[in-house]
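Of the protein chains in this complex, one is absent; all others appear in place.
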Amino acid sequence: CGFTPVYGPGGAGRALRDRVRVQEPDSPDEYLLVRTLEDRLGRGGATARYGLSFTLRTQTKGQSLTVTNETTRYSLVGKVDYTLTALETGQVVASGQVENFTGYSATGSTVETLAGERDAAKRLMTILADQIVTRLYATVDLPA
Amino acid sequence: QSPGTPAAETAQDQLPAMLVADQVFITPERQLVAEGNVEAFQGTTRLSARKITFDRASGKLEIEGPIRIDQDGRMTILAEAADLDQGLQNGLLKGARLVFDQQVQLASLQMVRVGGRYTQLYKTSVTSCHVCENGKPPLWQIRARSVTHDQLERQLYFEGAQLRVLDVPVFYFPALRLPDPTLDRASGFLKPSIRTTSQLGTGIKVPYFFRIGDSRDLTVTPYVSPHTKTMDLRYRQAFRHGGIEIKGAYTRDDLTDDDSRGYLFATGGFDLGNRYKLSFDLKTVADDAYLVDYGLPDYDRLRSEIELTRTTRDSAFRGALIHYDSLRDSEIEDEIPTRIADVSYEHRLFPTRLGGEFRLSLNSRAYERTSSANIVGRDVTRATADAEWRRHWITASGLRADWEMGFSADIFKISNDSTYGNHVTRSTPRAALSLRYPMTMTTGTGVTHFLEPVVQLGWSDVHGGTPPIDESRFVEFDQGNLLALSRFPSEDAREDGTALAIGVNWARFAPSGWQVSASAGQVFRSVADPDFSISSGLAGKDSDLLLAAQIKNASGIAFTARGLLNDSFSFSKVELRSDWSHRRTTLSGSYLWLGIDPQESRMAEVSEFWVDGSYKVNPSWTATANLRYDIASDNATYAGVGLIYRNECVTVDLSLNRRYTSSTSVEPSTNFGFTIALSGFAVESGTEKYRRSCGKS
Partner (left out) sequence: QDTRVAFGNSKADTSAPVEVTAASLDVNQSDGSAEFTGDVLVVQGDMRLTANRVFVVYDRGQSRIARLEATGDVVLVSGQDAAEAERADYSIDDGTIVMTGNVLLSQGASALSSDRMTIELATGTARMAGRVKTILNSDGDN
């Protein structure tokens, strides 16, 4: 039906596998993002021919407020701008922006809200990393 | 020359100017007459004129205009005629105009430059507004008997200054000092603002900025109204590898019976080198309603935190000390954990022969309730060690198989709770195999479809005691943890038994930049887990169906939605979020729907939407509005409208906000704000310039 496997012969997944060096993370959130990206794209150490650089921005927004002025729900909104460049030529092979959000409740106790916040960050980084990899596989045009 | 002038500067003044011209005519009296594209250069000063006559005996230059003198790029003098010395530093200019940053203009009949540093202007008009040729007065101007500009200190001293709006005198200053616009950090008044709230009445805030050297400053803002006298302080200090900011206020008002109130927020961050980063964020407030009364950020819990992190490609360390001070009526302060210590470290290893990845992690969290009563005063210290090995293979046909197995050991030390032993230990082996088969298809028109079915068979077996679940009562289920082996947010609860997770991801990328993506997922369990609440969507043997979708284009439109569809085909949770910006309109909003769930102590549905938009009526006027509406209890919690008029020389900001929430310590209040800033002298924000048209308006 016209679909070809990404990890199959000629697919972008196989072409990029272990060929991409992801930018070094600089914060706990970025560590989770890079960990998932490396899990999908491989480490790309000495064999790397492409560099994936990114800018991560997250923002916590109060989502719902009760009539007694208590915030009961937060959304963690994340945006990542990424660029995939060929290392020797420096030519940009793919770039884009992905965004998404995860929610957590704040009606529980302080430690429940804290656990929710940390877990929301972990889930958001997984979602953003998956979106980047999906976009890469679908839109990258690798030089011959 | 004041003694303070750096020596280099004085030497440079002595250097004579260099002259370039198309033609130089030497008169019998040995005067040099230069004509045609005449330019003279001296240090950072550049003068261009139509004709310059240089009398070598006296060293004077007689210059015929139009003259333009550029001083290090940010100050420009335009004049019709001038007599200057050979260093272009001293002399008299006629019909002169002094312009800063191509915006603020000082126009005067006569300008005298003295000592290469001072410029005196007589009968001056100062404005940053566009002056129309049709003789209409600019929107605002400061007329002054004389203005002296000190080029070194970059200050403007006005004498007999009158602030005129549309040529109507509005304010009179016998003497006024303003920093010249090229000075980025100068002590002085910042833009005043008027604030009217139902509780405090109409008050005025007049901030004054003290510059303390290059790396420190203090802003003092008195705020006076019929009901309050407040002194607001903000102190900032920049270090080589970090910075701190302390904000606070001391208030005496008649809203409460205690005689003084206030708040203190201190934040800061330091780069300690070797990738260690230290940050702190401390908050304290005198009483629960202060933040709301004075329009400060609307925290309902004050969280103070000191955090140290170190992140590299293969390791992440995070340590934090957190203190909570709850402002919520519904919470009894000493029965909620207010002191929390948290540390986590993960390391990733990549064995070459074995392949795959080892993830070793240690984390520990201790939380304490100030009450030491039994059960309600429970304190817990928890530590977890976790080791995991994961590896993936890809078959020739493009199927990707991920194998993952791991083991975790938890130990809990519980005090002030007789229902639990002093220690609880647990050990949990786990393993999972996930299969993915991502595919793409590109149609003739360049549209690419992406389709990825995913299936995971996971198993985990919890051995040992059962600790109190203090952290993991609220569980979320989305694409981020569809394939997680334990979907509880923290280690105090773990999933047990075998679970089959299936999912499908689809996306469509059009060359026009439009992208649509959708995901679905569900988890089937061998044994239902009682610790999952209904609205988590993971209760029972079959989880709710997770549905998620996103529509996005390259030019600012993004709509993201996620929901959990339960087996009676109704949603137990819906979250929508959208941003939409299109030429003159920006609109962002969100919607939330949560079902009733006693386990999450939610006795009524939560159904609320929030919308925030702005519309640029015309280049100068922008209207903004925002509304937060609680559909379940059918009334608004926040509403606000705003109007901003901005042109090249003034920014007027009007805002009206109404908060409807009320509690024992907080009453509903309406808040009206008005600020006016004369741009050129106010802090520049935003990049575009809007020019008021010279027409009839």
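Letters A and B name the chains as they come in the text, with residue numbers starting at 1 for each one.
Definition applied: contacts are C-beta pairs under 8 Å (C-beta built on N, C-alpha and C of every residue); 3 or more make two chains touch, one makes a residue touch a chain.
No experiment lies behind these values; they were computed from the predicted model shown.
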{"item": "Contacts of the hidden chain among displayed chains", "value": "B"}
{"item": "Contact partner of the left-out chain, one of B:A57, B:V168 or B:M603", "value": "B:A57"}
{"item": "Selected from B:L19, B:M75 or B:A499 as touching the chain missing from the view", "value": "B:L19"}
{"item": "Sites on subunit B contacted by the missing partner chain, in the whole complex", "value": "16-30, 32, 34, 40, 54-59, 61, 86"}
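Here is the rule we use: only the chains that are shown with their structure count from here on.
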{"item": "Residues of subunit A touching subunit B in the complex", "value": "1-9, 11-14, 17, 24-28, 30-31, 34-35, 39, 43, 61-73, 75, 77, 99-105, 107-116, 118-120, 122-127, 130-131, 134-135, 137-139"}
{"item": "In the complex, subunit B residues that touch subunit A", "value": "275, 277, 292, 298, 300-301, 303, 309, 311-313, 316, 318, 322, 324, 326, 328-331, 336-338, 340, 342, 346, 348, 350, 357, 365, 367, 390, 392, 394, 396-400, 437-441, 443, 448-452, 470-474, 476, 478-481, 489-490, 505, 507, 509, 515, 517, 550, 552, 558, 560, 575, 577, 590, 592, 594, 600-602, 606, 608, 610, 628, 630, 633, 635, 637-638, 659-663, 666"}
